[in-house]
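The structure appears right after this line, and notes come after that.
The excerpt is restricted to a subset of chains, each kept in its original location.
Which chain is which? They are A and B, in the order written, and residues in each are numbered from 1.
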Amino acid sequence: MAAPNKRKIMNDPVYGFIDIPSGLIYEIIENSYFQRLRRIKQLGLTYLVYPGAYHTRFQHAIGAMHLMSTVINIIRSKGHVITEKEENAAMLAILLHDIGHGPFSHALEFTIVKNVTHEDLSLLFMDKLNKKYKGKLDLAIKIFKNEYHKKFLHQLVSGQLDVDRLDYLRRDSFFSGVSEGVIGSDRIIKMLDIVNDELVVESKGIYSIEKFLIARRLMYWQVYLHKTVLSAEQLLVKTLLRAKELSEKGEMLFATPALQYFLSNDVCADDFKNDKKVLGDHTLLDLYANLDDYDIMSAIKVWVNHPDKVLSTLSSNMINRNLFKIVIQNEPINKEVLSAKKKEFKEKMSLTDKEIKYFVFTDNITNYAYSANDEKINILMKNNELKDIAEASDMLNISVLSKKVRKYFMCYPKKLD
Amino acid sequence: MAAPNKRKIMNDPVYGFIDIPSGLIYEIIENSYFQRLRRIKQLGLTYLVYPGAYHTRFQHAIGAMHLMSTVINIIRSKGHVITEKEENAAMLAILLHDIGHGPFSHALEFTIVKNVTHEDLSLLFMDKLNKKYKGKLDLAIKIFKNEYHKKFLHQLVSGQLDVDRLDYLRRDSFFSGVSEGVIGSDRIIKMLDIVNDELVVESKGIYSIEKFLIARRLMYWQVYLHKTVLSAEQLLVKTLLRAKELSEKGEMLFATPALQYFLSNDVCADDFKNDKKVLGDHTLLDLYANLDDYDIMSAIKVWVNHPDKVLSTLSSNMINRNLFKIVIQNEPINKEVLSAKKKEFKEKMSLTDKEIKYFVFTDNITNYAYSANDEKINILMKNNELKDIAEASDMLNISVLSKKVRKYFMCYPKKLD
């Protein structure tokens, strides 16, 4: 007899319906750690440039889980055995791969918390959940750490052609409205196969892979590293840094207790690992699990009226989208140009030497769309040979794609009131 | 000579590119009142059911402005004169029609602020902007208030077939992934015309209008009034009401200053109109303009740890998506059933008589997809007669659509920990 109402279906604007398996996966999604992802935007401040890009990490994690299940079924249909246990573990691994992300995703990495990557934090969260669920996440964690012999499962979680990328490229282009970033994920997925426990792409999928790499590069320059997005993120970082500076001096800024803790204390990787109690009953990881976009933005809105001029100016600029002017170039910013700008705005804004660095500064960003050193994308040629896409493609310019591009930028205020 | 970089183009996932005219419209969009809409979700808590529906009022207002411009050009192409000044005013009117919305859009209407509709507030904001811009919004306000002789301009801002609805139905179905709500807005727009300064639809557009009404009804029951969305909104309302009760008793809850003011004070329409200073330099309207989704959600996250058991339970349920169970039916909830539920949970949760009303309660909702009393949708028949769609449609059931449907619901806790 059928039990139609037990299945859980989620509507997704990108894929349509997504089946949520019952059992552990369903419970993990219900867990407050995972629900937190509903309050963290996937693309940080990108919505200040692409208003539609307001989507959340929650949607992305569910979408990637859906792709994982699709890929696994396709691989099975080609004659490979993947057990239900392995399937569940792979789905859990991708579901949780980004659980460690902090507010505004990448924008605030290394600002609120230093020297701890979001991957490290993801693993700590997984371990904690694993304790709660009495070892049921063992295999998921093994796959996440690449300690399982079926390497392709890890490659699908984290590799040149993982379901993480397949989902985020499609999803981010969907929500931003940058239709050129759309990738043929359906076709790529149909072309995946396994050779010696490693992920490969059938040779007739070469054009799709080329297109995927080009689309990824396009999304980098057009969306992820868009100059105005970069400028907005720098403003957010500077605002938080100033708040941290003031807090560490002992000033009590308006902030949720969790944010206040991270503003007033420098925490390191070991502090998270020890997971001792830091605020009432809350451990450090719990406290971190309380942080999301709402803590940050609500605090900044209040800081607009703070007496510290640097903080209030930065905050007001952030809230009212009065972003830095930004210059991007292939060479480092000329030191004299920088000095001149600093001098100009120090005077205009009556700032001290210590304060001007929040308003006029330089830094750099890098990007490469395909890394030959990293995991490769292996093409299964018709003669059953394996070739790296860089070799298999008659386009030959993968070398260009895999070249790390470093760009330098300088920010300074746009308008003063 | 061309000046290609002066134009401002926005990417919209729904319509593609949207041209933003320079001048006043551009300045209004840059204004902090309007930028605030970036921080208010169009569909309140709907994202707890449809994770994609996290889009903002900002996107909707820009989208509706775009449709206004499209409609005006189509009407012009049919031989009607609409001046540039009128076009600009209509675009401003639609841009600002929802500027008065508070956090979480409709979900909190009448909770934070009583007896003041968001339309009233929109008008106050427009008046204030009009002062700032020295009367340049006069015509926009006239159109908004339906005091301009070209009535169709008001009808496009607010009527049975306004660009507000045309945009939100399409946008909300796009982001929620409920593809059945998609309306043929392109075709409807092509069919619009003007007769005696009133908006009409060419007769061959009848099927599209029928479909539009059906789609609207479907969106109501499937999205806007979805039982789980309703349940989530009730939880949010009860949480805020409890916070207000405690605040009015004098307790200081964690909240941004703006939210704190509205929790501790009952304000009425006149208070807004007088717009006196209430907090430092801030007038009441300014304070309201500081409120958005972030104030609410960050406060509730902190209230999870509040000593008041009612507030902390409601807050924790809100943050962790532990929503009320909800029963919806066509008849009022039986009083005895309600009493029994109250009794049951009073005991289970050790609550007092005064407290139980936050957890077990009943209320009702109504909806009608087409109101015959309201503005009509006029069809321009081939013989140049005008007919209301209710008459023109051979489907005959517009009477069903225009029947006000009232549904009654009861909420009570799902699981207790």
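Criterion: contacts are C-beta pairs under 8 Å (C-beta built on N, C-alpha and C of every residue); 3 or more make two chains touch, one makes a residue touch a chain.
Treat the numbers as computed from the prediction; the structure is a model and nothing was measured.
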Exercise. Number of identical chains in the whole complex, 2 of which are shown?
Worked result: 4
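The definition used in the following text is that only the chains that are shown with their structure count from here on.
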Exercise. Roughly how far is chain A from chain B, going centre to centre by Cα mean, in whole Å?
Worked result: 31
Problem set entry | Sites on chain B touched by chain A in the complex | 10-14, 16, 30, 32, 35, 38-39, 47-48, 50-52, 54-56, 58-59, 62, 174-179, 254, 256-257, 280, 290, 292-295, 297-299, 301-302, 305, 319-321
